[in-house]
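Structure first, commentary second.
Shown here: the complex without one of its protein chains, the others still in place.
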Amino acid sequence: MEIEVIKLIIASIICWINFVVVDTYFGLPKKPGVSGAEVIGKKIEKIGGNINGGYFMGNIVCSPDASAGTLMAAIFYYAMGFEGGLIAALLIFIGNRLCNDPGYAGTIGTITATILIYLCSGFIEPQYFIAGMVIAIFTIQGFHHAYASKLLGSIAKKMGRI
Amino acid sequence: MDIVILTIGTIMVIVGLRIFLTRSRALKLPYVCCLNFCMAALIVLYIKSPMGALTAVVYFISSTISSNAIAHTIGEMKKIEKTMK
Partner (left out) sequence: MNVPYTLIYFYGISIISSIIIGILLKMPLKPNTNSFEGNILFPTVFVALGLTAIAEFLFGLDIILCVIIGVFSALFSKYINRIFPGVDYGN
């Protein structure tokens, strides 16, 4: 039981770092992609958060970015093995294009997540990465919006991507 | 009961309750996004096959497209309300 909890926590930390770093590097906090992301960002700023973190969260809602890419990589790795991650990258790219997004963040996030899951496949099974990605998205989108947006804004400022 | 499914189910119940408790229509969308992640994960955990994975990705992308459309509509409505005043 304890070893399963430890695996789950390590997997969720790996997923969190992967999708936050890739999304911040490809400029999600800089500007809202569609007008709906701008509304969500302004609303989060009104309840006491950071505007750049708000844009980040709005962009995640409005388009399948590296967060969705990490989840899809874990799902396809669980069902099909390493080749599944490559198929997931193609499908996420098509989904990005349907949502008015150039698609760099989603595709490259899927490939990096597949490589990370492959490197960890000796001691963490892929289903822990599925649950870990759900925990990671819960800490961003579902736990406390103002605090999460402040954290994302400070990470974006540290990486120099605003 | 597996710990993976148990974790996802617990998160799903919490997020589902918070969707009902939130008053703002724009702030419901991040919770709905989190719920979609949980749904896609549960689909593939119950149907462990390539077709289950395909179902999960099609469900997730189509739900994201509808979230995109709803968020865009909220933004346009705000613009229309500003011009009506």
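Should a chain be cited, it is by its letter among A and B, assigned in written order, with residues numbered from 1 in that chain.
The rule we apply is simple: a contact is a pair of C-beta atoms (placed from the backbone, for glycine too) under 8 Å apart; a residue touches a chain by one contact, two chains touch by 3 or more.
This structure is a prediction, so every number in the text was calculated from the model and none was measured.
From the options A:Thr24, A:Thr107 or A:Gln127, the residue with contact to the unseen chain in the full assembly is A:Thr107. Interface note: of A:Phe26, A:Tyr55, A:Tyr78 or A:Phe129, the residue touching the hidden chain in the full complex is A:Phe26. Summary of contacts with the chain left out: across A:Trp16, A:Phe56, A:Tyr78 or A:Phe93, the touching residue is A:Phe93.
Summarising the interface, subunit A meets the missing chain with residues 26-27, 34, 80, 83-84, 86-87, 89-91, 93-94, 97-100, 102-104, 107, 111, 122.
Keep in mind that, in the parts below, only the chains that are shown with their structure count from here on.
We define each chain's centre as the mean of its Cα atoms; on that basis subunit A and subunit B are separated by 14 Å.
Subunit A meets subunit B in the complex at residues 1, 4-5, 8, 34-40, 43-44, 47, 57-58, 60-64, 67-68, 71-72, 75-76, 78-80, 84, 88, 91-92, 94-95, 98-100, 127-128, 130-131, 133-135, 137-138, 141-142, 145. Residue ranges on subunit B touching subunit A, taken from their complex, read 3-4, 7-8, 11, 14-15, 18, 24, 26-27, 29-34, 37-38, 40-41, 44-45, 48-50, 52-53, 56-57, 60-61, 64-65, 67-68, 70-76, 78-79.
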